[in-house]
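This is the structure, below, for whatever I ask next.
Note that this complex is displayed minus one protein chain, with the remaining chains in position.
Chain naming follows the written order as A and B, and within any one chain the residues start at number 1.
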Amino acid sequence: MTPVVLQLLNGLSFAALLFLLSSGFTLTFGLARVVNMAHGAYYLLGGYIGLTVIGLTGSFVIGVLAGGVAIALLNAVIDRFLIRRTVGQPLMQVLLTIGLVYVIAEVALLIWGGNPIRVPTPDWARGPIELPGGIFYPRYRFLLIVLGAVVAIGLWAFYRLTPIGAVVRAGVDDREMVSAIGIDIGLLFALVFALAAFLAGASGVLGGAFLTLYPHAEWDTLILALVVVIVGGLGSLEGAMAGSLIVGLIDAFGRWLYPEAAAFLMFGPMALLLLVRPQGLFGRAH
Amino acid sequence: MSMARALRMFGTIALVLAGVILLITPYAGNPFWTGLMAQILIFGLLALSVDLLMRHTGLFPMCNGAFFAVAAYTVAMLEVNYGVASPFAALAGIASAGVTGMVFGVSVRASGVYFILVTLALGQLVWGVSVQWTWLTGGDNGITNVPYPSLGDMRIGSLTQMYYFVAFVVIFFTLLYRQVIRSPFGLSLNGIRDSESRMTALGFNVTVRKYVAFVISSLFAGVAGVLYAYTVQFVSPAASSLLISVEAALMPILGGPGTVFGAFIGAVIIIGIRNVVSGFLSGWPIVMGLVFIIVVLFAPKGILGIFNDLLRRSDRRDQAADAARKDVREAEQ
Partner (left out) sequence: MTGCKACMAAAFVAGVFGASAVSADAIRIGVMLPMTGGLAQSGLDARNGFELYWNQVGNEAGGREVEIIVADTVCNPDNAINAARRLAFNDEVDFLVGPLCGHEGPAVAQVSGETGVPLLLVPAAADSQTKWDRIPTVIRTGFSSSQDAHPFGEYLYNELGLRNVTFLGQDYSYGQEKTLGAVATFEALGGTVDEILWAPLSTTDYAPFLASIPQGTEAVVPVVVGVHRNRFIETWFDFGYDRQFDLIGLNLLQADALVDMDDRVVGLISVAQNYSQGIDTPENQAFMDAYVEAYGMIPSYFAEMMFSTAMWAHEAIDSIDGNVEDRDVFLQAVRDTEIVGPRGPLRLDDYDNPIQTTYISRVERVDHPTLGSVLMNVPVASFPDVSQFWTWTPEEFLERGPYTR
């Protein structure tokens, strides 16, 4: 029984990170149809900035916030001057943001060097905690699960229960209508973009303490985020939740039970799902 | 001389010059330039396979590197491990790319951004196999010592001969490609790109046509993969990496739309940055990134697009000038 619970927790902690990583990606797409391939590069850069700030302040929390805020600001500039000029042209958007990946990754390499660096976990998150049933589990991962759940519920409540959330959803369905009833859709977009970029940057710091920061993480992380949103359905918050859980749990149980098939654990189920439901679990055809 | 005429002359000269360079590279340069030109031709053909879906069908695939790699691996394995004769190995390489294309073709059920992401993920599957199944692919070490192709006793014996062989095959398939896009089938793809619903209303089975286009694209990518295996003489997981697909997609956009030259112009620039600019500029990935960004923002129609725009504008200016001169003459009379 214990190993099953442990794998469940492993799956959940990975899923929590995947959700933090991919929710921003899917939100921006849902609202503005923006595909940002630089999402993985945001993660990496946010992680490095957080790492430096933690080194300066000694505070993990400030590091996470700094990573998030820095990326939100950077994204505001990038969105204003670059991405906005490619609205409605997904192809151009993809190429533009891939160009950004090259630039951001090389700049990060020049500043932080190429050795893998782990973001240090704070003292209060180190060591194991004892869960009911005498199961010991790393505290940091446990906290990550809690944080993932809190952010997921928070985003869901924002999305489903607040007036702003209603507008965001309306913005997804019918942009003209939203503009017609006099809501400043520009401000709304800016808000959601900032939130999404913040999540990417902050998840870099949180993930850096889990998966380590290293050159090429910009691509590896992007692919993880893409698999999650493909499974869940692009643009859907519920989809990002479901996708994260599915990918996280398959990864944990799959590697444990069928280590031989590890190469296909990520992409195999995704390919199968596509046969049945090409738009993903919660996606709508577009 | 008018601007338009100067431009036309420049275009003609550039074309002739490109042809001359293509012909004399092995004799004017050295094996570095010959090898580089061969790579440019091969990746140009790969870029063309992307362009079939991108320009003519409105789909943006991120898995053509996978077809390219499957074909290259098949040829390398058959030649090195089983000593299969080159024509059969080459055909098997193209066929294996086609079969992979038939399987990955399910992705045409998705469209727009979704298609991009799905094909990207499918391409990663091939990369995973090439790295991990070492018994099949040689893993990270790859498959080495692929011989130059041969037919009976006739064997290509040098890089120079290989280069001309590559040039011949690439030109042949480029002409074939032109036939495909000008055929009724190719024109129907343009219709799908412009309006799927109209084509459906006209009685075309849009999904089937997209699927066929996807498979054709995988076959062209396979031809490029076969040439790659024979020219570079080894295959490693780098052939299936995401960057190959990404850069192959940028090439036609960078070069310009519509004509087949665009893909090759793009190949010259991207491969040039990777192999020539990197020689004297250590931060060259930043240059590569900036090229992506600048093309998207300022030259979405690519280099040929800029050229055509200039040409059209100066044509119009010439006409206006002619008309004005005529007016003046009439007024004087």
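The criterion applied here is as follows: a contact is a pair of C-beta atoms (placed from the backbone, for glycine too) under 8 Å apart; a residue touches a chain by one contact, two chains touch by 3 or more.
Small disclaimer: the values here were computed from a predicted structure and weren't measured.
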item: Residue among A:R80, A:R160 or A:H216 touching the omitted chain; value: A:H216
item: Residue touching the undisplayed chain, where the options are B:S183, B:S282 or B:Q319; value: B:S282
item: Chain not shown, touching residues in subunit B; value: 30-33, 35-36, 39, 128, 131-132, 134-135, 138-142, 144-145, 159, 232-234, 236-239, 241, 274-275, 278-280, 282-285
item: Residues in subunit A touching the chain absent from view; value: 3, 6-7, 10-11, 13-14, 106, 109, 113-118, 128, 136, 138, 140-141, 210-212, 214-217, 220, 224, 251-256, 259-260, 262-263, 266
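Everything below uses one rule, namely that only the chains that are shown with their structure count from here on.
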item: Distance between the centres, which are taken as Cα means, of subunit B and subunit A, whole angstrom; value: 33
item: Subunit B residues touching subunit A - in the complex, by the definition given at the top; value: 54, 60, 106-107, 109-114, 116-118, 120-122, 124-125, 128-129, 131-133, 242, 246, 249-250, 253, 283, 285-286, 288-293, 295-297, 300
item: Complex contacts: residues of subunit A adjacent to subunit B; value: 29, 33, 35, 82, 85-86, 89-92, 94-96, 98-107, 110, 219, 223, 226-227, 229-230, 234, 262-264, 266-268, 270-271, 274-275, 278-280, 283, 286
